[in-house]
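Partial view: only certain chains, each at its native spot in the assembly.
Order as written gives the chain letters A, B, C and D; numbering starts at 1 within each chain.
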Amino acid sequence: MERNTTQQLTPATVDFDKPGKQIGAFHVPFSAHDDAWGVVPVPVAVISNGKGPTVILEGGNHGDEYEGPITLGELIRDLDPASVSGRLIFIPAINQPAVMAAQRVSPIDGINMNRTFPGDPLGTTTRQIAAFVNDVLFPMGDVFIDLHSGGSSLDIIPSAVIEPGKSPEQHEANVAAATAFGAPIAVVIDNRGDPRTATASAALAGLTVIGTEMAGGGTVSIDALALCRRGVRNVLAHLGVVPRHFATPVEKPPALFELTSRAHVIVEDDGVFEPIHRLGTEVRAGELAGRIHFITQPGRKPVDLHYRADGIVYGRRQPGRVRPGNCCLVVATPYESKKP
Amino acid sequence: MERNTTQQLTPATVDFDKPGKQIGAFHVPFSAHDDAWGVVPVPVAVISNGKGPTVILEGGNHGDEYEGPITLGELIRDLDPASVSGRLIFIPAINQPAVMAAQRVSPIDGINMNRTFPGDPLGTTTRQIAAFVNDVLFPMGDVFIDLHSGGSSLDIIPSAVIEPGKSPEQHEANVAAATAFGAPIAVVIDNRGDPRTATASAALAGLTVIGTEMAGGGTVSIDALALCRRGVRNVLAHLGVVPRHFATPVEKPPALFELTSRAHVIVEDDGVFEPIHRLGTEVRAGELAGRIHFITQPGRKPVDLHYRADGIVYGRRQPGRVRPGNCCLVVATPYESKKP
Amino acid sequence: MERNTTQQLTPATVDFDKPGKQIGAFHVPFSAHDDAWGVVPVPVAVISNGKGPTVILEGGNHGDEYEGPITLGELIRDLDPASVSGRLIFIPAINQPAVMAAQRVSPIDGINMNRTFPGDPLGTTTRQIAAFVNDVLFPMGDVFIDLHSGGSSLDIIPSAVIEPGKSPEQHEANVAAATAFGAPIAVVIDNRGDPRTATASAALAGLTVIGTEMAGGGTVSIDALALCRRGVRNVLAHLGVVPRHFATPVEKPPALFELTSRAHVIVEDDGVFEPIHRLGTEVRAGELAGRIHFITQPGRKPVDLHYRADGIVYGRRQPGRVRPGNCCLVVATPYESKKP
Amino acid sequence: MERNTTQQLTPATVDFDKPGKQIGAFHVPFSAHDDAWGVVPVPVAVISNGKGPTVILEGGNHGDEYEGPITLGELIRDLDPASVSGRLIFIPAINQPAVMAAQRVSPIDGINMNRTFPGDPLGTTTRQIAAFVNDVLFPMGDVFIDLHSGGSSLDIIPSAVIEPGKSPEQHEANVAAATAFGAPIAVVIDNRGDPRTATASAALAGLTVIGTEMAGGGTVSIDALALCRRGVRNVLAHLGVVPRHFATPVEKPPALFELTSRAHVIVEDDGVFEPIHRLGTEVRAGELAGRIHFITQPGRKPVDLHYRADGIVYGRRQPGRVRPGNCCLVVATPYESKKP
């Protein structure tokens, strides 16, 4: 019934079963003070042609991550349907209100889209959008590509992200897709098993899943954008949805890493964070990772931070100002392949 | 009378005429809903010894610029008064409320400290702080060092900034101090003659003035912090306030640039900004500078931005999201020395 | 158990089973920062006498719609219990916090009362109020009258609203009640089957249901208020709860319309909306409906809007300023009676 | 010096002395947290040709009044410079930040543009914009046309507004221009002599001045927009800046009214306002003007409001919700011409 409810309440201006290229939106009803009978228009595009898998490409899950949405917009405008074998469904700005506001979370209900899957067709806006994707789009799909960057608070090495598969076959497919992306590294991230992310939800629905982290700091990275443009085409070619020659040759497979339960360096003080190492530096557990300065109390000695795992510096907090509980650094540890 | 009013209303916990090292604050009265008889405690430190000039060192004029305050805090804690010849007055977090909030402008009155000099002893908090610096500290000083970074919205090449002098002698002294700093480049910035900056106010008061721009993006830059640590010591040694050996040898004088009236690339659209060139790239007026993407309207073609001056890319907007009037890029043009 | 929970947590200062007139409130517990053991007092009145149906009259479901609450307040003050046959339960300002704030949605939890039925006795305030109405009041009732206006964002032709019945009998009763109201038109509105409105919830509970839309724009309309005053009395007389002579003779039955899935004209641009036709004008799908002006970009050509259905202009957006997704116009289409 | 300061700090992208049509902006520097070196781009257009007076046309002084800006935008796009004799300077959205936000006052500094003239070139944004208009544009002008509507809170009879002249000649010229506009009525409004409005400032600068009030309620009125389109062309033809045939023949001169010190009906209670009469109704001092309902206290009797002057109902509060001090009604009294 849920899926019926979602479809009934959320009309789309595109026909997902029609061949060719369509650019439109699905309209999530939103009855607000300044617009009683309005909608949140979530942009969606479909390019469909011939036989082949259905690939769902998502950007804008967080509203301050730009490399993915730019890449998807270019594909939507530039791809000739004739060159497609299968179907591409693009949702380049899935959390449309967050994207308009340049915020990680929705300004409407304060919800983080990536902590609310599978959503609720009768819930608030972000949950309704998630329900549409989960209930209406995922059942149409074979592959789900979810393009993230680090957002306003993190700068992360541009990399493919591997969602742990629910079966050995799914896991292998996920790793293969991440490998095809062509980033220098690929990282297994399981979010402690949190089932509320888009990729976890897609994996539960049986799709092959690939994610990314493409720099961050709330800016558009010249390098990460170039990698993202190549990588998405590489994956689509790997899947056979676009011709082989759309891909950029990749010199070598990515180094594989994972985020363990000791990856994150969490601060306990209220101050300003000074990092010591650049992204990619090899570090060891216990090594000095940074300092917290107390700049309104110049007589107070800074406090030291230390890494908690061996590996490379994978991510770094962007804002200098920190408060207790903030994540300052993330260390990625070489991945020992273990089947799920 | 103004100066008297300022001194009377704003007691300091340090004695500016006492030798040795003192760390304290000046207390700007602030009668707020949750603290009727409270103060804004602006940290201040004095290190004084023997004969020599009085140098005023300011950080935290904007609350989201960190390299300067960290550097000043280290000097305050590490410098032995015995090694000083003259007097150092540190205000490492001058806009204390903004620093606590990690905001460019004060959360109390919404005022940008660097657009409110010479302040007003009977005005709102930011104006009262500026009045204290202008009315009480500037008359004690010979040199004013104002350490800025790009802040949350800009990433800028770490560089010394030259305030145009009000006389040839002052201008020369400003250039010499900026040269001593030891950054690869130094840039003359006149803010269209806006008299409301701290440096303009100090120059009007007759002090030798030097500023900086130390990266930005609201983060702490490893490289810029290293340069700032060296540069401030270099300037102090140049002024003779600390021994020569405190300075780091500088290989060659900085290349000199200026910001002309065509330096800024202003956006007219509401979208996401993609830059084309890294900081430091040489560019020419009319060249493609970036694109504005409309990521919630994937069918809409991006709009191109173009440079308006020849020179190097000196600064770049950090947040990807832009609205009409935002400054996306700043080009620094080689400086043709002209005496004021 | 839910109903027990609601009753237990939400005491009322009136006795619903007592004859005569009582004016009081039900107290929804609300433990807030500035009132740890306080309540939200939702006004309620009961006028009960002899035999006859129980009619529940609701106003203030949205806090910026006034014709209904004014009409109910007058009935509460003016009606002599001796003239009543049955029981009238008035909730003239059901979303009391929204009414106090003059907002469509509750300032406490941001929830739209008309998208949260059947509520939750352990949820936030708006959901607790809905649960009280659904769990405690609906089981007492035979008929539910829900008086809406267009609110701050819409101006709507004053009209009766027909909730689709869950059975042919219920549907017929709903149409008969709407006909008795005596507005020039009556409109079937199904909200795409959304089960979360007060009227949908009442219909599910088996009550006869009638709604209204009484102008709007956040103001009190002289004409709509006059119609509302007459219409509510007409319906009560039709139901036999007040004497026949309380009714105003109605010249002819209302023209019947419905809102189809193509009723709404949704804007895709960010600008200012200029309408072309007055409310009530007959229009056709494809006809020019309005223009979007870009008044901060005077060189940019306006964008045209077009109707998507044949019928009459039933509603119009009040605020000139629009953003993508806003509903600018609503077209009501002549209703072809179909039993549910 | 002020004027020099304004010009120096606020570059314009148009050349006011160049013939032909130019559309651009003047850039008010705005150094905010999310845009350190940005500007507020206030749109400006110039159409200049041959000999003739310079007319300054302003819209968007309040950001929620639309008939004026729409009319000016159409003139900017449609007017052929060849048909102009003199110079037209358009500022169709003078309070650009307020227009973007659809607010009466600026979201940047909370200032009402029409209570801040002559502005301050070193003040906050709204004051800087006012200073540019006052210091740079007014000295170029012969005539100032300021197009207002009632805004979000008032609905006003579409009418010309006569600024009291500072000399008999100026007053006569103002009346003549208002007469030429062609509205059914024209009203002398002196704002109790408040010198801070744009029109008062222009009058002080010696310009002929004409204003309007064009309906309101925060919406775009079909009728008022039609009148505004005709009226502005009529005035320009009257001034000889566009050919006579651009004007629409006006059947009879406007009835003249004024707002006396007893024009406004101010509410003392906290409730919901019900008006009794439509705009234009003739009323007398002491007559019942409206009622204040207490819809969350249905047992409480409404309070009556009474008019305080004889005349016609000229304006009416749009939002139903009122609090003490709100203006509910405005009565315009027939004007007995008195030279200033």
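Criterion: a residue touches a chain if its C-beta (ideal position, glycine included) is under 8 Å from a C-beta of that chain, and two chains touch if they have at least 3 such contacts.
Predicted model only: the values in this text are computed from it and were never measured.
Visitor: Total copies in the full assembly, please; the file places 4 of them.
Guide: 6
Methods note: only the chains that are shown with their structure count from here on.
Visitor: For chain A and chain B, which third chains touch each of them?
Guide: The common neighbours are C.
Visitor: Give me the superposition rotation angle from chain A to chain C, based on Cα atoms, as a multiple of 5 degrees.
Guide: 120
Visitor: Let me have the rounded angstrom distance from the C-alpha centre of chain B over to the C-alpha centre of chain D, please.
Guide: 41
Visitor: How far is the middle of chain A from the middle of chain D, if each middle is the mean of its Cα atoms, in Å?
Guide: Whole-Å distance between the two chain centres: 49.
Visitor: Provide the list of chain A residues touching at least two other chains, using ranges where the numbers run on.
Guide: none
Visitor: May I ask you to sort the chain touch graph into line, ring, star, complete or other?
Guide: It is other, because the touches fit no line, ring, star or complete pattern.
Visitor: All pairs of touching chains, please: list them by chain label.
Guide: A-B, A-C, B-C, B-D, C-D
Visitor: Per the contact definition, I'd like the list of chain B residues that touch chain A in the complex.
Guide: 23, 43, 45, 59-60, 64, 66, 69-70, 72-73, 76-77, 90, 92-93, 96, 99-100, 102, 152, 155, 217-220, 222, 225, 272-278, 293-299, 301, 317-321
Visitor: Residues of chain C touching chain A in their complex?
Guide: Counting only chain C, the residues touching chain A are 62, 64, 103-105, 110, 112, 114-115, 150-154, 192-196, 261, 264, 266, 268, 315, 317, 319, 324-327, 330.
Visitor: Would you pull the chain D residues touching chain B in the complex into a rising list?
Guide: 8-9, 11, 27, 29-41, 109, 122
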